[in-house]
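I have placed the structure first, in the form of structure tokens, so that the comments after it can refer back to it.
The complex appears here minus one protein chain, its other protein chains still in place.
We just call them A, B and C in the order they show up, numbering each chain from 1.
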Amino acid sequence: MPALSDINSKIRESARKLLADGRAEVVIGYRQGTVPMTTSPMFARKPAECDQLIWSNFARINLANYLPGRPGKVALVAKGCDARSAVGQVTENQILKDNLYIIGVPCTGMIDTNLVLAKETRPIKELVETTDEAITVKGEGFSTEINKADVLRRNCQTCANRTPKLADELIGPETPGANPDDFADIKALLNKTPDERMAYFKDLIKDCLRCYACRNACPLCYCPICFVDETRPQWLGKSTDPMDTLTFHILRGLHCSGRCTSCGACETACPVNIKVREFNRVTELTVQNNWHYEAGQSWDQKPPLTMFQTDDQADFIK
Amino acid sequence: MASHNVVGAVLVAGGGVAGMQAALDLANAGYYVYMVEKSLAIGGRMSQLDKTFPTNDCSMCIISPKLVEVGRHINVELLTLTDILSINGTEGNFTVTVRKNPRYIDMSKCIACGECTKKCPSKVSNNYNENLDNRKAIYVQYAQAVPLKYGIDAEKCLKLTKGKCGSCKKVCPADAVNYDDKPEEATFKVGSVILAPGFAPYKPSDFETYRYSDSKDVITALEFERYLGATGPTMGEVVRPSDGHHPTKMAFLQCVGSRDINRADNGYCSSVCCMYAIKEALIAKEHSGGKLDVSIFYMDIRTFGKDFERYYEKAKAAGIKFIRSRVHTVRPEPKNGVKIGYVGDGGVASEDYFDLAVLSHGLVITPDTKALSENLGIQTDHYNFAKTSTFAPVALSRPGFYGCGVYTGPKDIPSSVMEASAAAAAATSKLTPARSTLTKVINVPAPVDVTGEPPRVGVFVCRCGINIASVVDVEKVVEFAKTLPFVEYAAVTMFACSQDSQEKIVSLIKEYRLNRIVVSACSPRTHEPLFQETLAAAGLNKYLYEMANIRNHDSWVHANNPVEATRKAMDMTEMAVAKAALLVPLKENVIDVDPTALVIGGGVAGLNAALTLSSQGFKSVIVEKEQRSGGNANRIHSTTKGEDVAKYLESLKNKVLDDPKITLVLGSEVDKVEGYVGNFATTLTTGETVKHGVTIIATGAKEHKPTEYLYGQNNKVVTQLEFDEMIKSDDDAVRNSKTFVFVQCVGSREPERMYCSKVCCGHTAHTAVELKKKNPGARIFVLYRDMRTYAQKEDLYKEARDLGVIFVRYTLENKPKFSEADGKIKVEILDPVSGLRLLINPDMAILAAAIVSGRETELAMKYKVPLDEDGWFFEAHQKLRPVDFATDGMFLAGIAHYPKPMDEVIAQAQAAAARAVTVLTQPKMTVGGIVAEINQAKCSGCGVCVAVCPFSAISLDEKGKSVVNEAMCKGCGNCASSCRSDAPSLRGFTNAGLFAQIASAL
Amino acid sequence: MSDFEPKIVAFFCNWCTYGAADLAGVSRLDYPPNFRVVRLPCTGRLNPKFIMEAFKRGADGVWISGCHPGDCHYIAGNYHARRKFVLMHQLLESIGVDPNRLRFSWISSAEANKFQAMARDVVEHVKACGPNTTFRKEDLKLGLAEVA
Partner (left out) sequence: MPEYLVKESGLKEFFQSLANGRHLLTPQGTGDKCKLEEAGPDKVNLDYSNTHMSPKSAFFPQSENLMAFHNKSDKPNPFVYQDLGDKAQPTVIFGIRPCDARGLSISNRVFQNDRFTDPYWKGKYEQTIKIGLACASPSPQCFCAAMGGSPYGELGLDVLAFKVEGGLGLKPVTAQGEELIKQTNAAQEDLAQEIKKQEAKAIEAQGVGTDLKPIDDKDLMELFQDPHWTATAENCLNCGVCTFFCPTCHCFDIQDEQSEQGGIRMRNWDTCMSWLFTVHGTGHNPRPSKTERVRQRFMHKLKYIPLKQDGIRGCTGCGRCVVMCPVNIDIREVALKMCQPPAQSQA
């Protein structure tokens, strides 16, 4: 159970060295947020700035999001999922492998703030975190310790690849993966009637504002112009029409298929707490079942939608 | 011969797949082609096939684009129902006299609506379906036939035979029927002649043993093929003919009329039957949902071609039983089915019941073809196949005459196609001065620029006589069309495709300043090019055209529902208008073609390719990595026909050295490659850069180094090539040896190399015969798994047995055991016939080592061409494009493609050259039209489009954004559908256009 | 039987299924008139967005058909398309779209009978699904009756 302060100092030490050696022009990591239970991306360019780099149980945003198209040498503080995203971006020509240095942090999962707020409903004014196993939240007249295991994000609960195996270095020992996502809930959903499933998904996205925070927080969504912003022809209406909204989520799910590393950045970013990853999980299940592929697990694998096997199965095609 | 006498036209006799390929290669290389076909339509035997091995491609699907291309080619004159009467003259200048037999249909009027057939009362056995069902006396040969024109079977027509009926003339809406049609003679001049008359299936009628004549449930393989075919008598349902039930157990009997001099007089192997039987067995099993039990009775399984061995393995894995036995008795059962009697391994006699027996008949030369050969003075072999030599595999005995396809020996489709291209090259090698003297070009006015003009759509709704108008209310469609946005003009036409309608459309375009045209008529697949020409003639860019198929997709299929059919026609017209309004003129750009070829590999293939190109007037550069040219042929003693390879090779090398158009660079390889079709720049390891328009890869292959049978331990154990070298040098070891053991399939047909090396059996049989002839006392054993002396090479196998060569079969599980004592080799083998263990003490053992690919991964990547899993270069299409790569301007030849004997290597080299000539012959190439383009503002550079492009037409530029090479793009649109941000768009099929269609469909 | 007549958008590749439909016409093989065909060069051109657009605009069904695997005129177009189809089929089925509304087939240009059978089958199954009320955009509420 490493203390966060140990991880912090190791990250800072590595970052300082990388900047000093010229191995990186910028180190992208996390710094403390301005309100409890938040972190903010930090771009350290000078060794002195490295002191602000931290590790946290709230390092939820996937910093690989900042890589595509970035010129120059860059070091990235990355969890397992983030590192896999970065690997995917290398495969997809978004950054040169030689320009990338991954400071891998073996992760123990990140906290879902909503679960904390559900456990402690009083206004939280302060957060104390010293280890990656538990946190203490404080407010007027209370101090509550919460076990991280009880408030992990959904994707972290089923993350089998918490250690960024392809990182250039690891901060601390490898961490064991959780039970892999067995898609049990998705499979259970598939056992329901089509009407129930349709109702489920429509209800899932009924609050969607079409703000596209999920897309913008996603390291896969680096298209210069997203299909939702396309105007000739316009794929999607701009109103909050439920079918347009559903179409956005379906097509995003499709676009992420075979590429998603289940980092959960989309769900973290969603301001109305939609489980947007549900669409990706359906496609990921298909990808795994059909093509036995998981994104970001090696530097040279071909994403499933860039290739085919002549004997790919598709019995539903008559 | 004085060049001014040379005629720039070629006669191609036979409209099968070989003839079509030859015609297209000739026409695309600047020669006018007369294609003479006896029947109503081209397509030949291949049009009768359901699927093709080993890819199970749909046969009709893959030839129909070729049919259409031949049918529409401005420089191919199609003479159907035509017989050749005589050909006089000499090479370069022949006079051909033909008889055009009456069709009784005016082809310029017939619109192929089929009304005549519906009314014709005379039923005739349908030879397209192997007489398994009936057609009418007025008919098209098959639905996709080219030319798609009806014809009358004069022998069966009531009007022509008895003067009665005449209903076809009455119903014909186009007044195309002419009962007074008469045969006509015609003469024309050509410079050379290609004969591709094809074959007939051997008819087992008088083959009593197999009871074909008197048992309904004994059928031929081609009949079975028709049963399997979707357009066949049962529309693809596998039935037992006696009662129409689905068979549960069936048998294929191989070598019916092949490898048989006993009853059939056909000593040769027909080369294709093993594969087609496996194919038919697999497809039949598929059709039955796997429930069908299939046995194949065979003597040797001859799956020697590319991917054939895997196909065989796949069949075994699918549960198809292979029984090595020649069936001695077929006994029809009282009601249905037959009992088949045979003797299996170990001499055990068995009898089995089958619902259906299919006779895998051989390929034979028809009496007509035999007569043609005699008439034209073409020498044939004792099987009536035209004679050729290994070194000039498509040249016939009479100068100026060339042959391809089964005419020169039994062979499969890709070999026929290769030979056809080779024949096109050979047939024009002396006609170069007359190139492009007789060919026509279409001159169209430069299109007016309509960019920026608002769309002004003209809609023409075709009545097609009554074909459309009897079902669809065409007036209503027109009135509706007039209400659609941008429609400036809409009208009904009687036959939109008729000459007068075309002229009217041209004048209306001008009168109404129409800048988009929609024709609601028939299928764009058949008629789009015609209307595009009309647009071009009116000065409109031909891509400003859209078609609504209200006949094939509407009136013909909804005849019982005129209301809905009319509504559908309106919707379809609306969809076409919606798309048309968004069409933009597409530019076709012209790029220069560097008229030089780079030939990679200086073996027999490479040298022949370069010489063929030179004979066509094109320069080439040959790169050979060794210090000498000739490749593996340097080591070969003689061909299976007994020709001296060394002598041939010497003359070949000298011709190359003397040829001013050929530069031979020895000791060099390809270093760097840039460019694309027409404009390659290849830098060699010598540092020099070659600019070339096409590339021919002929890098060869090598002999496998055996790791068994004491090879490398005992110097009396040698490979086939080493043995050839010993024979060449008259080695004492060969002369002094008394006992020879040949071991076949050393390293071939094994799990790590699941292919047949194709050349070994023929070569071994030939070598054994030679040895025996020189030294009749020599004891020769050939240890084999299946003897694969295909085609006429079967004669060698027979001769070897007659001379006393002993052939002993072994299996992969029971390989011969080699041991050594006191320097003597001891070979132990189990004879499966007697069940006894044989011991041989050979003085020499010759191993038929596999041919292994060079696995030229780097070269393949440099030119963006693929390799298959065995490392052979992978052609664009295994059946119809055997020497092309999918990437334009790239061709392949020789054993870099797959092992093959020298005659086939040379044919393939000539073919590659012929295909290359179709590119090199045009000083400029037109590119563009319906191709993809990239909006770089939307491109993230992720490379999905690059990965999914089947033609390597997309690459990332220096900014990391995708860019399309229009010269290589074929317009499939894979890129446009795979990109997440829609950076690529396919011209002519843009997202906006297709969205507009979807919107108007609903 | 209901008298509901579904609206179906079909996407056919030019070389195979469009050809099969042509051949079905030549052979006068009748089938229900409920679908409208968008001709594509290749199923590889089929952007999954087209499927969504058809449904959004109120299609009761979508039918996509091309060359059999291995028969692609463009060598590999339908192989790539097949992977997209797998995803689209699974995704839409998962979110509750009746798979009978989204149909796929491989029909070669020679298989006119298969085309006819498939056309009938597609229409029949979409008919059985009933009108598409859940997986489409609602009609615009124009409120123009009183004005016009």
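FYI, contacts are C-beta pairs under 8 Å (C-beta built on N, C-alpha and C of every residue); 3 or more make two chains touch, one makes a residue touch a chain.
Every value quoted in this text rests on a predicted model; they were computed, and no experiment measured them.
Contact with the undisplayed chain is limited, among A:61, A:74, A:156 or A:276, to A:61.
Residue A:269 is the one among A:152, A:198, A:269 or A:287 that touches the chain not shown.
Where chain A meets the omitted chain, the residues involved are 33-36, 38-41, 43, 61, 65-66, 114, 117, 121, 123-125, 140, 209, 211-213, 215-217, 225, 229, 231, 237-241, 265, 268-269, 271-273. Even with one chain removed from view, chain C keeps its contact list with that chain: residues 139-144, 146-148.
Simple rule for what comes next: only the chains that are shown with their structure count from here on.
Judged by contacting C-beta pairs, the busier of the interfaces B-C and A-B is B-C. Centre to centre, using the average C-alpha position, chain A and chain C are separated by 36 Å.
Computed centre separation for the pair chain B/chain C is 32 angstrom, with centres defined by C-alpha atoms. Centres computed as Cα averages put chain A at a distance of 52 Å from chain B. For chain B, the set of residues touching two or more other chains reads 948, 978, 982, 991, 995. Across the assembly, chain A contributes residues 227, 305 that each touch 2 or more other chains.
For chain B in complex with chain C, the residues that touch the partner chain are 50, 55-62, 64-65, 112, 114, 143-144, 229-231, 235-236, 523-526, 549, 551-554, 556-561, 564-565, 567-568, 571-572, 575, 876-877, 886, 930, 948, 950-951, 970-974, 976-978, 982, 986, 989, 991, 994-995, 997-999, 1001-1002.
Within the complex formed with chain B, the residues of chain A that make contact are 68, 92-94, 222-227, 230, 232-233, 255, 302-303, 305-307. Of all residues in chain A, only 186, 189-190, 194-202, 227, 235, 237, 241, 243-244, 246-247, 250-251, 253-254, 257, 279, 282-283, 285-287, 290-291, 304-305, 308, 310, 312, 314, 316-318 touch chain C in the complex they form.
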